[in-house]
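Note that this complex is displayed minus one protein chain, with the remaining chains in position.
The block that comes next holds subunit A.
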């Protein structure tokens, strides 16, 4: 503020010119504006609110055998991680983890393929395209728990057994497909239609133009869709609750553990699942970077 006042016009213009010049070059000589500190505080509290609870879990999972469910921290060891995979009473962690990963992979594949095809289909307008689009993303609005319940009821009415690879798969797709399609639209909007035309002009068949031009150009976007599909499925709870049948997925297993496991091995499970998530995200980002790097290095020759 004082800097601004100092730069205010003085009656003698010839003297005022020089200080005015320095002011224009360094307008923030008086430090950052107060709004910076307000926004910085706001952001810091946001980050704490976002990651604080998770870090409580991670920290508490590294206690030793005396450990409890609340602070303060009692010793430090990997005891509860061992406990997690060896003790039967903690539940079927390994089995549910396997199922969740398999389910997430299936969901990812279906989501990527269907979203890509939808992206191809929606490049041009067609009769009823708006209706089809809203029908596709409509299920995002439906409450997951209700949708899962409905799926379970429908399977029962049809005399089918609910299981993680049938009813839960369908219920999860109702969640991942709309997301995948929306992301795909954003990805597709950056694809220049002229590239396809050029491929056709050079003699490429439809299949060749998809395989040699579209997919490579869109590859980073397709990885993003896959990442969406995987993470949405891997931690899906509401829709799976009534549709997974007798065998639990990992989120369901964790939930049931919160009801009957009273040791930090629950926290150890939280830490392990987070690590898996980060590995998947890291692998995806790595793939995108690799694709771009490959293009970059090919470019340098």
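Convention: a residue touches a chain if its C-beta (ideal position, glycine included) is under 8 Å from a C-beta of that chain, and two chains touch if they have at least 3 such contacts; residues count from 1.
We take it that contacts and distances are computed from a predicted model.
Visitor: Out of "ATP-binding cassette domain-containing protein", "Cation acetate symporter", "Cobalt transport protein CbiM" or "Cytochrome c oxidase cbb3-type subunit 2", flag the one the UniProt entry gives for the chain missing from this complex.
Guide: This omitted chain is identified in its UniProt record as "ATP-binding cassette domain-containing protein".
Visitor: Which listed residue, A:185, A:200 or A:255, touches the chain dropped from view?
Guide: Among A:185, A:200 or A:255, only A:200 touches the chain that is not shown.
Visitor: Which residue, A:33, A:121, A:143 or A:216, contacts the hidden chain when the whole complex is considered?
Guide: A:216
Visitor: With respect to the chain omitted from the figure, which of A:35, A:192 or A:246 is a touching residue?
Guide: Missing-chain contact among the listed residues: A:192.
Visitor: For subunit A, enumerate the residues touching the unshown chain of the complex.
Guide: On the side of subunit A, residues 192, 194-195, 197-205, 208, 212-213, 216-217, 219, 295-296, 298-301 touch the unshown chain.
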